[in-house]
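Got a structure here, written out as structure tokens. Questions coming.
The other protein chains are all here in position, but one chain of the complex has been omitted.
Chain lettering (A and B) follows the sequence in which the chains are written, and residue indices restart at 1 in each chain.
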Amino acid sequence: MKRRWITFLLFFAMIPAVAVGGALVFRERHYAWISLCVAVLTCLPILYDFERRETGSADLMVLSVLTSLSVAGRFLFAWLPGFKPVTAITVITALWLGAEPGFIVGSMTALLSNFYFGQGPWTPFQMFSWGLIGGLAGLLARPLRKHKLLLCLYGVFAGVFYSLIMDLWSTFWMGEGFSLSRYLTLIAAALPTTIEYAVSNVIFLLALTGPVGDKLDRIRVKYGLFRESESDN
Amino acid sequence: MVVRPRRHPLVPLTILLSVLLIAMFAQTPALTAAAFIGAALYLATAGRTALTWRGILGYLILWLLVAVTNPLFSTGGATPIVFVNGRPYTKEALLYGIHLGGMLISVLLWFRCETFLVSDENRFFLFGRIAPKTALLISSVLRFVPLLRRRADAMRAAQTAVGVYDDPDWLHRTKSTMTTWSALTTWSLEHAIDAGAAMKARGYGLPGRTTYRTCHFTMTDAACIIGILALDAIVITALVAGDLDISYYPSIVTSPVNGRAIAGIIAYAALALTPFFEFLKEEIRWSFYRLKM
Partner (left out) sequence: MELLSVENVTFRYPNADSDALKGVSLSVSEGQWAVLCGLSGCGKSTLLKLIKREIAPYGQMSGRILFTGKDTRKKSPAEGRNASSSANRGDTTAERSFLSDREAAEGIGIVMQDPEAQIVTDEVWHELAFGLENLGLPSETIRRRVAEMASFFGIEDWYHKKTFELSGGQKQLLNLASTLVMNPRLLLLDEPTAQLDPIAAGEFRNVLTRINRDLGVTILMAEHRLEEVMPLADRIIVMRDREDRALARTDDTAAGTNDGSILFSGTPAEAARYLNAHSHPMAAALPSATRVYFALTGGDIGWGGTLPAGDTAIPFTVRDGRNLLANCLDAAGSRTQSFASSENEGATKADNNRPTVLEARDVRFRYAKQSPDVLSGASLELREGEHYCLLGGNGSGKTTLLSLLAGLTKPYAGSIRLSGKKLSSFGTGELYRGNLALLPQQPRDVFVEKTIREDLENAFLRMNPSRDGSDTSVNAEMTRMCERLRITDILDSHPYDVSGGELQKAALAKVLASRPKVLLLDEPAKGIDVRGKQELAELLDELRDEGLAVISVTHDAEWAAAHADRCGLLFDGEIISEGAPGAFFADNAFYTTAANRMARGIIEGAVVLDDVIRSFRNNDGGAGKHDDPADTEEVTP
């Protein structure tokens, strides 16, 4: 436990160090550089912790299957562009299995779906934003599970948050430095997509939370998964 | 087909990361040009399969878009070409936009090169070393995704035949897709349990996991990596010293050309062109080998 905290602290000390160091080298592009550092270095400690923690084989496979469902969802709903269950699956995972599994499923979906849709400098940002959407949902699990309205609001928030982060990425990468007018223009241009994200998130959350949650409960009870203290049957 | 490179996968990876990071953040047209030429040459030869006319057109449009829109937001330049809504559309901003677009395209091209530089197997070998659990997760997701798509088709067929997809309106269709999705989720979770049992049955979770793949890190590999890092150091020295600086506003000013700058550009060009020359070397070696037979 103690070691875990030390590594966390190390990582958090690393973020500013690397960011500042890089900014000295890449003067004009320091916004892009720092944002990349923040995205990568947020994902790293969580992945590191996941890597170190003992996970049962079935737990690991459940995470893998949830990630796959979320990746495959990008294909299954291909006939409705913009309608993707990624956020819903990530949030449901977080609500039922915890913040870290939520983060893993979110960020891994970004990484892995880009194997099919194309990797690029945006990958870390997608990992970061979907990961955070999952992680945050895990921290807010109790109220979100209790109130449908809050869950819907969270869906809207997730759609807007994702859109804002990706617009920020575009601002940094398609222009010099940070220009507020460019950012606002991008946000305005992406508004229909943002609305679509938000609406589809709400629809998916409303439609999937009940059934998928039940299924997760079922396997959790039947096979005793995701019990922190238990290592074996 | 499996290509077993003679070099340890760390070598191409170091090249890739060096070129990419500098291409992403350095602000020098010469470096951007070197990155672009290196990637373009490599893709045009070794990675022909990745290039389609549509893809190339897409890159060009993106480039154009970034170049043309930049002056709309930056008005810092001193030489207006035209006025848009009373704001100057300047030459400097346009040139900067061209540079920026070129940089973005180079980075994207280098991401495409990655597929050919580091083979799947080697990527997972490296990954499996650093993060075995995440690597296993990725490996099993890559298996599940095609499987799920196949299962989804089968389930959709089964649901269609029991009349779930009967109504044509989109609301009903969405609902039906959700139904299929729900069935798919149940199936996948049960499947995950079985797969988990199969993993456990084959000893997953025992201490001291090893890997099948071995890549011997030879002295040559070490020398290669030291060489790459030395080239990196030359470029970074030039960058830190400001020898490669260029400022676009109010008008374009480049730092005076000096030895460090030239060394930096040459070093970076060497890095960016290495994959292409390596490929060329292999081709020539193979042609001679064939001639001798």
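Rule of thumb we're sticking to: contacts are C-beta pairs under 8 Å (C-beta built on N, C-alpha and C of every residue); 3 or more make two chains touch, one makes a residue touch a chain.
If you're wondering where the values come from, they're calculated on a predicted model, not measured in any experiment.
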Can you tell me which of B:T45, B:T79, B:T115 or B:T179 touches the chain that was removed from the display?
B:T179
Which residue among B:W53, B:F83 or B:Y212 touches the omitted chain?
B:Y212
Given the contact definition stated above, which residue among B:V82, B:A161 or B:L291 touches the chain not shown here?
B:A161
With the missing chain put back, which residues of chain A would touch it? List them for me.
61, 214, 218, 223-224, 232-233
On chain B, the omitted chain is touched by residues 1-2, 136, 139-140, 142-143, 146-147, 150, 154-155, 157-163, 166-168, 179-180, 182-183, 186-187, 190-191, 194-195, 197-214
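Here is the rule we use: only the chains that are shown with their structure count from here on.
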Separation of mean Cα positions, chain B and chain A [Å, integer]:
21
Can you list the chain A residues touching chain B in their complex?
22, 24-29, 32-33, 36, 47, 50-51, 54-65, 67-69, 71-73, 75-77, 80, 85, 104, 108, 111-112, 115-116, 118-121, 173-176, 179, 181-182, 185, 203, 207-208, 211-212, 215-216, 218-219, 223
Chain B to chain A touching residues, read off their complex:
24-27, 65-66, 69-70, 73-74, 96, 100-101, 104, 107-108, 111, 114, 131-134, 136-138, 140-142, 144-145, 147-149, 152, 174-175, 177-178, 180-182, 184-186, 188-193, 195-197, 199-200, 204-205, 236, 239-240, 245, 248
